[in-house]
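Dumping the structure here so I can ask a few things about it.
Excluded from the complex is one protein chain; the other protein chains are retained at their positions.
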Amino acid sequence: MLSVADLTMRFGGLTAVDGLSFQARAGEITAVIGPNGAGKTTVFNCVTGFYRPTSGSIALIHAIGARFALERMSGHRIASRAKIARTFQNVRLFAGMTVLENLLVAQHNTLMAATGFGVLAVLGLGGYRAAEKAGMDKARRWLDRIGLLERADDPAGSLPYGDQRRLEIARAMCIDPVMLCLDEPAAGLNPRESEALNRLLLSIRADGCSLLLIEHDMAVVMRVSDHIVVLDHGQKIADGTPAEVRADPAVIAAYLGEDEEA
Amino acid sequence: MQQLINGITLGTIYGLIAVGYTMVYGIVGMINFAHGDIFMVGSFLSLIALLGLAALGVTSVPLALALTLIFAAGLAALYGWTVERIAYRPLRGSFRLAPLISAIGMSIVLQNFVQVGQGARVKPMDALIPGGIELMNQGGFAVQLSWMQIAIVATTLLVLAVFTWLVTATPLGRSMRACEQDIRMAGLLGIDTDRTIGLTFVIGAALAAVAGLLFLLYYGVIDFFIGFLAGVKAFTAAVLGGIGSLPGAVLGGLLIGLIEVFWSAYFSVAYKDVAAFAILILVLIFRPSGIMGRAEVEKV
Partner (left out) sequence: MTAALRDALLSAAVALGLFAPLVGLAMDNGDQGLVLRTRPLAAGIMVALVFFGRLGMHLWVARPGREARAVRRSIAVPKAASKYIAPALLIAAVLLPLSGSRYYVDLATLVLTYIMLGWGLNIVVGLAGLLDLGYVAFYAVGAYSYALLAETFGLGFWTCLPLAGILAAFAGVLLGFPVLRLRGDYLAIVTLAFGEIVRVVLINWVDFTHGPNGITDIPRPTLFGLRFSNDEGSDTVAAFFGIEAQTIHRVVFLYYLILALALLTNWVTLRLRRLPLGRAWEALREDEIACRSLGIDVTKTKLTAFATGALFGGFAGAFFATRQAFISPESFTFIESATVLAIVVLGGLGSQLGVALAALVMVGGLEMLRDLLSTIGEHMGSELFSGLAGDLPTYRMLIFGLALVAMMVMRPRGLVSGRTATATLGRQDA
């Protein structure tokens, strides 16, 4: 379970997030929505350790009880220890490397541990071969799942945009996260791709991984989310199930209303 | 006190070069590695002009200096423009290390071009403006302020005043500042960004050439390799002042000049360059945004 309490983030004089508190329950899909500039991505970057919050706390509690104070951890530790994976608003793949390599890089820490600090594996010793085989199998499973098995050996940058988005999600899942954070996963997708994305998200939830997503596309949000947090000007204006949020007058005024005008 | 004067004199020269670094960095976001060599070319052009004017029978020192200044600044500006046109413009939008590597190539080209054209031996020159005033004399310690130093600082102030006016009060300055904020947006708003960037290099090169002339006057000796050290120190000055900030560059230049002079006077001359480099490393590690720079927030 992720619990954010009194989170505040200031950039110089600008307060992007102001005393925000919410919870994302384990095994659910939680969506953070709000108009442009509401502070969604900032919240995200605080949770995933790319920004250090000005004040407040962010705690992640694993099912087995381990507790992580994320506001004090650096980005790569949040991924490797607290097991929070993320994607980016503008896809960040290793474009020059192949699809398969992208998935192998994501398993870096697991594979690295098997190489005996690199030295043994250079000499071809140690148990690296088995670890590599396991890594390849895992990559193959994910490629199969996102339908990119055929393109495993192509450079990631040569894939169509929709495939790149799904690959980025698969790559994030290769670190075996307990929570996956998605920054506008449906942006720029056509309806068919968007539908495939929904199914992917639901199947990830079915595997027991919690999801936190930022989204503009209300169709995606309303269909897949269990729980929605609405932000405006860095503050929370609503929090509840899709049905509750949809009926909330403050939300309609701040966000949905704006959408209808446009 | 004497060190203070010497330091300020040297510092203004570094400051002039640093402005070129900071300006280009502010707009294009690249380190113009060849800038130090433009400075070197500027000082060679100055020396050639002075010799040429002497040969033509111009005896008035102020007139000769003024003509030399215009000649060197003008031609160095042409060099600056050419370097940008050949080595950097085609690379805009290429991968991020490409312009830097190209700039290193250009730096090597300029150095060796001058070496081939003018020979590898150092070029000495007699002091043009001899004499000075003695500010005070205490128990044998005389504090000298030479006319040369006054001339150098005065020229720098004059050039910087013209430059400041150019950047703050003219349409060119406005488009430069617009490009600095957001180059793509500036382009969309109808600013000819290529021309603006080209002019930035031209102005930076002209300032470096002025610095080259002053350096020549101050030290009286130049060779094809001076651009490298002066360039690194001026870059340090730009970083120290906060890269992208024009007043910061001048301030940083003064600081570097002072540090270098005081270090040489009180610690060891041999390690004065190490001091400058060490400062560069320390500043970058502990305060990468410099004294007057803005802290950058990484966009994710």
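By written order: A and B. Residues from 1 in each chain.
By our rule, contacts are C-beta pairs under 8 Å (C-beta built on N, C-alpha and C of every residue); 3 or more make two chains touch, one makes a residue touch a chain.
These numbers were taken from a predicted model, which means no experiment stands behind them.
Chemist: Considering the entire complex, write down the shown chains that touch the omitted one.
Modeler: Per the touch rule above, the missing chain touches A, B.
Chemist: For the chain left out of this view, which of A:I33, A:I58 or A:L104 touches it?
Modeler: Looking across A:I33, A:I58 or A:L104, the contact with the absent chain belongs to A:L104.
Chemist: May I ask which residue of A:M1, A:A26, A:A152 or A:M222 touches the chain that does not appear here?
Modeler: A:A152
Chemist: Which of A:A5, A:A59 or A:M112 sits in contact with the chain that's absent?
Modeler: A:M112
Chemist: Which residue numbers on chain B touch the omitted chain?
Modeler: Where chain B meets the chain not shown: residues 30-31, 41, 44-45, 47-49, 51-52, 55, 75, 78-79, 82, 86-87, 90-91, 94-102, 104-121, 123-126, 228, 232, 235-236, 239, 268, 270-271, 273-274, 277-278, 280-281, 284-285, 288, 298, 300.
Chemist: Which chain A residues touch the hidden chain?
Modeler: Given the touch definition above, chain A has residues 48-50, 75-80, 85-88, 92-98, 100-102, 104-109, 111-112, 115, 118, 121-122, 124, 128, 132, 136, 140, 149-150, 152-153, 171-172, 174-175 touching the missing chain.
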